[in-house]
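Apart from one protein chain that is not included, each protein chain of the complex appears where it belongs.
Let's turn to chain A:
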Amino acid sequence: MSSSFSAVRPLRLPPPCPHLAAYRSGGGTPLRCLHGCLCPRPSGRAEVRRDPGEVPRCASCPPAAARHGPRLYACLSCAAVSCRAHAPDHATLVPGHEIVLDVDRAELFCAACRDQVYDPDFDAAVVIALTSLSSSRLPPRPPEKRAKRRRVEYRSWAPDPNERAVIGQRSSPLIVQEGNASSTTTTTANSTTTTTSTSSPSSSVSSPSSLPWGLRGLNNLGNTCFMNSVLQALLHTPLLRNYFLSDRHSRYVCQQKDKKKGGSKEKSNVAEQKNPAGGSPPCLACDLDAMYSAVFSGDRKPLSPAKFLHSWWQHASNLASYEQQDAHEFFISILDGIHEKEQDQCKPCSNAGNGDCCIAHKVFSGILRSDVTCTICGFTSTTYDPCVDISLDLDSSQDPMKIATSKLQACKSKIESMLTSQCYGISTLRGCLEHFTRPEKLGADQKFFCENCQARQESVKQMSIRKIPLVACFHIKRFEHSLIRNMSRKVDRYLQFPLSLDMAPYLSSSILTARYGNRIFAFDGNDSDEATELASDLELFAVLTHSGNLEAGHYITYLRLNNQWYKCDDAWVTHVSESIVRASQAYMLFYVQKILYYKASQDVG
């Protein structure tokens, strides 16, 4: 498989062999209609439909020794069943009967070419057979079809003379203020973290002018490290940063709009409830806009995000206190706050996974797919859910010793060496993602109502990622609830994470390919959506770490700018080495897609 990214990657369709081509153009049953001959096995894979208890056998073998396995093929034209040895004979004896169907795997085989062949119509039939109810045979419901926008080539932009004039008039250069009382020179006094000692050797490079733009400490306003850490990550999320710095949400314009709106509308009552002082309703996006301007102004003095905190308290009043909060909860709450405000501005948002409703969703929202398969009849029910982050369990449940003995036998390729890290009990992000997308047997107490069987049956659930967000936030669930002692505790287990992450194995298309067998059919509603195939390479840009326990702890964010790592510990920002970041205890990981694509504008003209 080629690894170069060309502008358009054609769907990898093997050409049909001459016999398959002849079958398709002949008058035989169209391949797509074969779904009536297929049915799911309890495992979820497809097989050729047969009577219960019927054991297919080779029709050409002598009856005493008629083979019933391992591979039997049923002729598409005449339904004769042959074993692998006799299938070619059937093809030679009866011309036109070369295409056969593997009865246990539902895969096409050409007995004349003695090779497997692939056909998209047939694969479509397989999907129909596996996902539809046996009685009604409805095709699967695809996720809400968004208007398909074709991908366009990137064209660089240069200002024309008019635009150049505007730029000259309306902009002012940003000046880095040298010799500012920088927070970086006072690092060593920090006693709240244990990594201070290791940050001193690298402080030789933290003179103010060498720190990149936009690095500014945030003062702790009383247990607000949860807020500071998330804000640092958001302030350096490439897409959000670009959005706000290009004035896409101007706080001045937004306030004007609010003043105009303040009339006899119901919303103004709500605003008054939230803001008894009678000012404009709080807009988290405006406060964020103000913060971006302040942080990227070149001023290095630590900032106090008091206004933001106040606005957030108004939004999430149940969390408004000086108690320690969870950073992840705060993150979700901010995205929700930005979304809520944008909703007021009449943007349609029927499907949050679409991302067109607000910048928060555009950047962070993805779609998760959940498949629940009945273990008795094999019928699979699929649901799609939008998400703004992915919460992963630490995959520490495997017995390290057992895996060590069996996997050491398989230590032959690079892929295995990744798995062997589990031999020694190290959790990795990939391991957590594999755990997340593994088929999980739901317990006997969680029986799922199977529409095919019309009864509650035991089932298997599998998650996969239908659409990766532009910025993927992974939240590691580091709390464990013990039913015995009825208490929760934090899991301090170390998690290894990569700087570059390839999400391809966790996409729905990959997971389904593994489940459905050798198919070339693309399973999602938007077939051959190249965006899903190519957009699976991610780069890490922010790591949020937590030290302490569930009741009391401290959050720190590590930011990656120009491939250098910076530690943001409230008001103290320092340059650190990569090894420190790698050794830290990750709680939230932020990855951004390496390559972004432009889609044709929805506006005509």
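Following the convention adopted for this analysis, a residue touches a chain if its C-beta (ideal position, glycine included) is under 8 Å from a C-beta of that chain, and two chains touch if they have at least 3 such contacts; residues count from 1.
In the analysis below, contacts and distances are computed from a predicted model.
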Omitted chain per UniProt, picking from "Adaptor related protein complex 4 subunit beta 1", "Autophagy protein 5", "Transcription and mRNA export factor ENY2" or "SAC3/GANP/THP3 conserved domain-containing protein", is "Transcription and mRNA export factor ENY2"
Contacting the left-out chain: of A:L20, A:C37, A:I334 or A:A586, that is A:C37
Considering the complete complex, of A:A22, A:A80 or A:L245, the missing chain is touched by A:A80
Considering the complete complex, identify which of A:A22, A:C113 or A:A294 is in touch with the unshown chain. A:C113
In the full complex, which bits of chain A touch the chain not displayed? Write them out. 37, 41-43, 48-49, 52-53, 55, 59-60, 62-64, 68, 74, 77-80, 84, 90, 94, 109, 113-116, 406-407, 409-410, 412-413, 415-416
